[in-house]
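Beneath this line is the structure, given in structure tokens, with notes to follow.
Only a part of the assembly is drawn; its chains keep their places, and the rest are absent.
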Amino acid sequence: MANNNFIQLSALAHAVEAVVRNAFGTATYWVIADVTSHTFKAATNYHYFELVEKEEGGQHVVTKFAARAWGAGSRAIESFEQATGQRFTNNIHVLVQVSVAYHPQFGLQLQLHAIEASYTLGRIAQQRQQTLARLVAENTDIHLLGDAYRTPNKSRPLPPVLQRLAVISSKASAGLNDFKHTLDGNAWGYRFSCQEYFTEVQGEANAMSLRQLLIDIYQSGKAYDAVVMIRGGGAQTDFLLFDNYLVAQAIARFPIPIITGIGHQHNTSIADMMAHTQTKTPTEAAAFIIAHNRAFEEQLLHFQQSILVRSQQLFVSQQQSLSALRHKIVQDSRALLHEQGAALQQHRELTVTYVRELLFGYRATLLSMAGRVSTRPALILQHRASALKNTCTQVRAYQAAYLKNRQGELAHYKAVIHLLSPAATLRRGFALVKKDAQVLSNAGSLQAGDHISIILADAALQATITQKDYYDGTTFKL
Amino acid sequence: MEQPLSYEAAYAELQQIATAIEDETVSVDVLAEKVKRASELIAFCQGKLRATETEVNKIISQMERGSNG
């Protein structure tokens, strides 16, 4: 049964060691791999980890190597960490320079000599850009405005006082302690109510669990003023959780303002970008909350001061306006009395003036009346005297004419009578024939032999008719 | 001419006589008488006229004296 055909394991190991050494010697290779199972012994400055290669787009590990770094390798990691701001830890994708070695005690190992920081940075940055682009593309309520993202969570108004807090943290993290310590130790005695929600924030795979935690907070129905998301002291790969799409989306849409304290000194996670307020560390998150509350109290104190100042100003201005009114009333009352006095004085003077003018006017009109009455009578009498004299002259003239007319009339009749008198007729050669004292106008009664008297102008002749002849009277026909 | 005869009446009679004579309605028998009467009336009137004139002139001269005096 005994089989002596064996060699010591160490002999095999040495043989393998020789083959490996001969095959790889001191050759180094640049390989791309993911880091897992990382531990760091600070005392010896040794990094122990595995480098793995996963299926394209999957989680299945197709290749795994144990690896370690010490000495120059550890120094390269330090440089890497400083350059990237990313701790060398699980789940980071790296480009590393390794040599292959076999050690009888530790087996086949890759020894890390150098690490390309820019590769990892590029990878992370590329992933972040993809995630951010997807957030904007697939969520209509997330927008990129300039360099910043606008999310519903950012738009949530922060209550004036942040006092009821939901804190998301990994259990017993140093960050949580820092946060609580800072809150409780505030200089103004503010008190807070913190509800802790623990998460196993180990690796990117826990994105769903973190998202679920947010859903739990929301569904608790408690009126939290804010959700504080802190991370402190955990593995370096914790950070990548906060670049996760689902986590970022949940944060962006969360209805309670989220304050993050997960940041790296040199980097900002997508969660930070989506959250309401981003602070670098849990301590800063606590400080922000205290400052926020302090700002509120200061505003209160400012109001108090303002009310005090304004009240006192109000008293002063009221006193001044009262004084001004009093002064004005005093002045105006005196002015009013003075003006009334002056008006009275003026009335008195005007009354005196007007009365004198009035009396003067009355006297003047009376005087003019007297003038009218005294001048006209003489004129009237003069007119009458002149009229009288005129009448007198008329009487004298009219009577003279009258008497002359009467004389004329008489003269006319005198002439007529004189012309027609018988004496005048007889003087012209006519004679009167009388018979028996009767004047005859025809010869009818006369006979030859009758005695007649013929009367001439200067004598009367007695005669006897001797003959009587008739004639036709043509002798005196004119 | 003893009756108180007025100038008016005398003048009227005179006018009547003159008219009658002119109209040849007066016979020679009474013509002389009429002429005589007319001549008397004329004399009366003239006398009266002169007397009136004298009197009026007297009054007027008195008047003028009065109004000037």
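Chains: A and B, in written order; residue numbering restarts at 1 for each.
Throughout what follows, contacts are C-beta pairs under 8 Å (C-beta built on N, C-alpha and C of every residue); 3 or more make two chains touch, one makes a residue touch a chain.
Since the model is a prediction, treat every value here as computed from it, not as a measurement.
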Labelled copy-number formula for the complete complex in this structure file: A x1, B x6
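Criterion: only the chains that are shown with their structure count from here on.
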Centre-to-centre distance between chain B and chain A (centres being mean Cα positions), rounded to whole Å: 130
Residue ranges of chain B touching chain A (in the complex, touch as defined): 11, 14-15, 17-18, 21-22, 27-29, 31-32, 35, 38-39, 42, 45-46, 49, 52-53, 56, 60, 63, 67
Chain A - residues contacting chain B, complex: 389, 392, 396, 399, 403, 406-407, 409-410, 413-414, 416-417, 420-423, 432, 439, 441
